[in-house]
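All protein chains of the complex are present and in place, except for one that has been dropped.
== chain A ==
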């Protein structure tokens, strides 16, 4: 009789843990000076599920994840890990308790090898207590084989592309064999093909019973991979649902509190003369024989897989790493572009792909970040910056792009990832370019702001700006471009017109 009772109790307990999930948090509050980032939020992760965390830029998603990963301490609230209340004192502590995280911003050590980065602080030692490099590389190769990642463990991280770095981050997080794996926008830097690869890895982990928290601003990913999702708005909990039960519009409404209908508000505008012409651009070992034209008012989409060297072409046009041979003509005039400064002299603006490395001045404030490109050419008398005018311009642009920050004197490192991206877009739009080159312009940006940015881009095109837009999000390329240029391993693979283009054709060209 007693045993039957106990058995029932144990059973109840078991069900309760199942029910509570591997990780269950409630009542979490986190304040930063001037901002309540999280206010009484909750989240429950069941083992063997992918749980998407949704919300606008600055909604508090990354902040909560950093609390779970032991980086921030909450001001209030409770964290239950496998049913037990825990405090996560540090990232190491969280890791030891079985929680690992892929950060929104890449955080690898550039000067070390891939293998060293993955096993940092867990390196295999030899008899002398020194790092056993042979074993280290072998372990990495084994991990890569298991995850089907094709990368040299001995490669220097500095030599990798953003997407490759992202794959290393993923491998590193997986290597901990944690019960809870947090992925904060893992796909913002990778293309369709790697996304598929990542999803295969995620499905495998899910089958092994790992609880996965997945943050993304890409709606279609949500339906492809997520089992459940939770929405935050302005630091507050809105709700948790099963992914099967809702539509895309429901989620957007929950996230932004209003309707967003027009996803790609492309304006049909007259296309004028040729603005930029590129002839036989070549950089040995990188890209070869690139020729194309962009007309005034035209948006040329540039698609390709990782390794297609799309970004390198953009960098060559802007003089970051000039091409070795070939011609660049602007409005029919041949021009020399040997540095970003010269590119700007010709009216070119370039939003780079990697906001941390080549974009943000993280320790400076928002205003300085927005105005830095503008003041290199305008708005200064005898070296003195005309701060009043510039501040006004910056504030207007920041408001238009819905930058969420207590004020523009906030340091950029304190902004959420998507809001940092908005600042960079603001920086380049303010320079009033004739030719606008955008490399992954809406990387990490929420749906609402995304359509506003798309509206701004087509608006500029309508004013006669020539736009070159690199994007790994095919719906974005298809929705925004007049023509699409596809690259494959440093070569031009072909052009598609707006009317004929679709995802399959792009992927065919990109993959050959």
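Convention: contacts are C-beta pairs under 8 Å (C-beta built on N, C-alpha and C of every residue); 3 or more make two chains touch, one makes a residue touch a chain; residues count from 1.
Criterion: contacts and distances are computed from a predicted model.
**Q** Can you work out the missing subunit's protein name as recorded in UniProt? Choose among "Carbon monoxide dehydrogenase", "Siroheme decarboxylase NirG subunit", "Sugar ABC transporter permease" or "1,2-phenylacetyl-CoA epoxidase subunit B".
**A** In UniProt, the chain that is not shown appears as "Sugar ABC transporter permease".
**Q** In the whole complex, not just what's shown, which of A:98, A:153, A:322 or A:359 touches the removed chain?
**A** Looking across A:98, A:153, A:322 or A:359, the contact with the absent chain belongs to A:359.
**Q** Using the touch definition up top, pick the residue from A:448, A:464, A:479 or A:494 that touches the left-out chain.
**A** Counting the whole complex, the residue in contact with the absent chain is A:448.
**Q** Could you list which residues of chain A touch the chain missing from the display?
**A** Counting only chain A, the missing chain is touched by 33-36, 56-58, 71-72, 234, 256, 318, 320, 339-341, 344, 350, 352, 357-364, 366, 368, 372-373, 375-377, 380, 383-385, 387, 395, 398-399, 402-409, 413-414, 427, 448.
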